[in-house]
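One protein chain is absent from this view; the other protein chains keep their places.
Chains: A, B and C, in written order; residue numbering restarts at 1 for each.
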Amino acid sequence: MQRDLLNQPLRGIIPPVATLLQDDTRLDTEGMSKLLAHLMEGGVQGLFILGTTGECTNLSYDLRRELIQLTCREVNQRLPVLVGVTDTSFHESLRLAGVARDAGADAVVAAPPYYFGLGEREILAYFRKLADELPLPLYLYNMPSHTKTMLSQANVVELSQHPNILGLKDSSGNAPYFNAMVHAFRNRPDFTLLVGPEEMLASAVLMGGHGGVSGGANMFPKVYVDLYQAAASGNLAEMARLQDMVMEVSAELYSLGSYGSSFLKGLKAGLHFLGLGNGFLAAPLTAFEGEQLREIREKLPQLAAYRYCTNDT
Amino acid sequence: MQRDLLNQPLRGIIPPVATLLQDDTRLDTEGMSKLLAHLMEGGVQGLFILGTTGECTNLSYDLRRELIQLTCREVNQRLPVLVGVTDTSFHESLRLAGVARDAGADAVVAAPPYYFGLGEREILAYFRKLADELPLPLYLYNMPSHTKTMLSQANVVELSQHPNILGLKDSSGNAPYFNAMVHAFRNRPDFTLLVGPEEMLASAVLMGGHGGVSGGANMFPKVYVDLYQAAASGNLAEMARLQDMVMEVSAELYSLGSYGSSFLKGLKAGLHFLGLGNGFLAAPLTAFEGEQLREIREKLPQLAAYRYCTNDT
Amino acid sequence: MQRDLLNQPLRGIIPPVATLLQDDTRLDTEGMSKLLAHLMEGGVQGLFILGTTGECTNLSYDLRRELIQLTCREVNQRLPVLVGVTDTSFHESLRLAGVARDAGADAVVAAPPYYFGLGEREILAYFRKLADELPLPLYLYNMPSHTKTMLSQANVVELSQHPNILGLKDSSGNAPYFNAMVHAFRNRPDFTLLVGPEEMLASAVLMGGHGGVSGGANMFPKVYVDLYQAAASGNLAEMARLQDMVMEVSAELYSLGSYGSSFLKGLKAGLHFLGLGNGFLAAPLTAFEGEQLREIREKLPQLAAYRYCTNDT
Partner (left out) sequence: MQRDLLNQPLRGIIPPVATLLQDDTRLDTEGMSKLLAHLMEGGVQGLFILGTTGECTNLSYDLRRELIQLTCREVNQRLPVLVGVTDTSFHESLRLAGVARDAGADAVVAAPPYYFGLGEREILAYFRKLADELPLPLYLYNMPSHTKTMLSQANVVELSQHPNILGLKDSSGNAPYFNAMVHAFRNRPDFTLLVGPEEMLASAVLMGGHGGVSGGANMFPKVYVDLYQAAASGNLAEMARLQDMVMEVSAELYSLGSYGSSFLKGLKAGLHFLGLGNGFLAAPLTAFEGEQLREIREKLPQLAAYRYCTNDT
């Protein structure tokens, strides 16, 4: 299937799959199966596990391996599976990629290392070495809020020449940066440009982006899939209607409290009230409790996105 | 005319007018007249002087006053004139606003103070006090790259209740933030939302923004005015054609060297080769010289935006 | 007197003099006279007005001019007077320096411009141009928390060759940086190295620094003057006793609330309760009120530094 990503480059919604846990060390395997089925039924075009939304860095390596195997088994080649291998240790990235390849995943995704800050050339050298040694194709991952490193346009353009690097997932939220990438790669339909923040999915696709890695699609996959379609086909009226739903989800669920991880706390609580998982977050993050949990339970069924999915599905 | 901005809220392209200088202390009055005429002929919907592109903070106060008076005299009520009064000193902001009011300007624009960092509540109190005491209506200005302060959505929503605050110019480049503003103000057409970076003008307008403060409009006003129209009217094909031009300007002119102010250096050199000014930048910034200057001279006439304006106008 | 700073380089405590105000636009001239007398009686070796502690950037230019003239008149050549001319506008820095020279001040102090970020070489060029054109000798001012620019060691070493640049005031709080400067200038006793944060005054002097610009000296000049002497003469027991007082002042007065400017709010409240000024801060900063004000009133007379000054003076 890996060949496909070269000849049939990724397009559409590739959700960053949430990792459902029983507790700090045990995967909620039943929940995960249900979530993966929910996503596939929702029409998504691929799956990205072990991203930031998947709490990648906070999971033990045993859990990461188990999750990769479970996901590939459940998906069973029906969709491309991308696996996050971002790590401070080059060797652990390779090792996890090996697990992914053995399990039948299609590609890996890696952000720059995030403890030691690297300079421009060191980043270039890092990704070249990684792409050379990886057993699967690689998507670059720009995630400056967490890695404190912005992948420069020059480096991305340079790395796009590598036969094993297939695209970029940009989670910077920086529209001039994303649009500059669209412009730079306007003659490279084989190099896939995906946008992270769902609040800019529609506009990124309208400007020429190829799809989104939208966290909210874990809850309401159909909304994001349809929003992508509306934007990709230039249906502005439909796009506006769905964009309102997406912004409402963002406004109501992702900004309670004043946490750096409010998005993730809100998402996991939302999934819980949709019957997907118990809401647990791996340490050092913690789940919402009390008032904020109640707030999400009350708001959820009133969301237009909720009604859109309930009525249509 | 000030009443108009309440009942006829700003829409369209309001360029951040470049400040053309003879040297560090003298305005290029002839150049400025020519530039203002060029902008008005280009069809822009308003003018914003003494913004970041206008090198606001780097000009002496005498120069700022002279520029306000010259601009208002030349424009002569044909377009709304907005005046940047961002300052570390509250009193100097007020004083400059007084000059603007006396000269016949329509509104002022202010970013948060940028030497002492202020907390959330202090920013709220600052803008309330400013709006209370200003002799002209106020547009908020979010410019975190320079002020190191991000105007929070909560503060903007709160401040939008003030009768003397008419809108927000957001130069963060952060699309999720801008789209959250569009969503929060979806029932407030009187509260104008303008976007700074021209690379995201089209997408911001497609998502519901009201216009842009596009630096490149100093050179090619017609391109940005037409791009705004295409986006506002949902003409996606025309939008794509013009967006390409805008991205080419950005890629070719704004990123030479590795300066924080590459945009400004490129813009001033571009204006110079269009017959607008001598290219001088106020200290501590300095103009491009040698290779970079040659590069801009060669690239300029080959830009699609250049040809679009030359043929059409 | 300006010659003296070359042949008799600054040593000791040069307080960043607080600016006492009646309100946003009027200087508390009586309070200022009293404060200046208090400082001179306290034995300080120089005075630095219009620094960060002096709320430089927040004052109107009229106020700045008035303060320069008042200070020079009151001091009447008894001590070197340094004047902060940090500004985003090169021309306004020069203009203020002209006022300082005319009033009889001895030197000026300038941090890098703080709105547009400058690169390494631009900073070098800026300070060279400034030192060339200034009518008074210049001390460099490293203040990264407010300017967002760190003066590199390479630039400081380079600039120290300029005949009109006499030293560095480092307020970064970064001990490895300060000690690297001490090492780099170990054979340059003419190049004065002053440290900003009073919490590291003693250690900076022990390691070879020449003195401190200690904000707390506004309240308790004798404590800081004696601490400097203890450190400079290697009297470790006396140093430890006084260091405890300085840390107590810092712990009790400078960290109430969670403001970026807690230090300044606490200092002005402390001065007020010592009979120096009404506690007012220029907008956009605001004075402590209610609980925090009460807390300072109660703590002040219990401070060891307070008793040290009361008994001894």
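Worth a mention:
In the analysis below, a residue touches a chain if its C-beta (ideal position, glycine included) is under 8 Å from a C-beta of that chain, and two chains touch if they have at least 3 such contacts.
Model, not experiment: these values are computed from the prediction.
Among the chains on display, the ones the left-out chain touches in the entire complex are A, C.
Only one of C:L6, C:A37 or C:A180 touches the absent chain when the whole complex is considered: C:A180. Of the candidate positions C:M40, C:A103 or C:M207, contact with the hidden chain is made by C:M207. Touching residues on chain A toward the chain that is not drawn are 24-25, 52, 56-61, 63, 88-92, 95, 112-119, 122, 125-126, 129, 145-148, 258-261, 282-286. Interface residues of chain C with the unshown chain, by the touch rule above, are 173-180, 182-184, 186, 197, 199-200, 202-204, 206-208, 234, 236, 240, 243-244, 247-248, 250-251.
Keep in mind that, in the parts below, only the chains that are shown with their structure count from here on.
The minimum number of touch steps linking chain B to chain C comes to 1.
The most central chain, judged by the distance from its Cα centroid to the centroid of all protein Cα atoms shown, is B. Our note on geometry: chain A versus chain B, Cα centroid distance of 35 Å, whole angstroms.
The mean-CA centres of chain A and chain C are about 50 angstrom from one another, to the nearest whole unit.
Multi-chain contact residues of chain A (touching two or more other chains) are absent.
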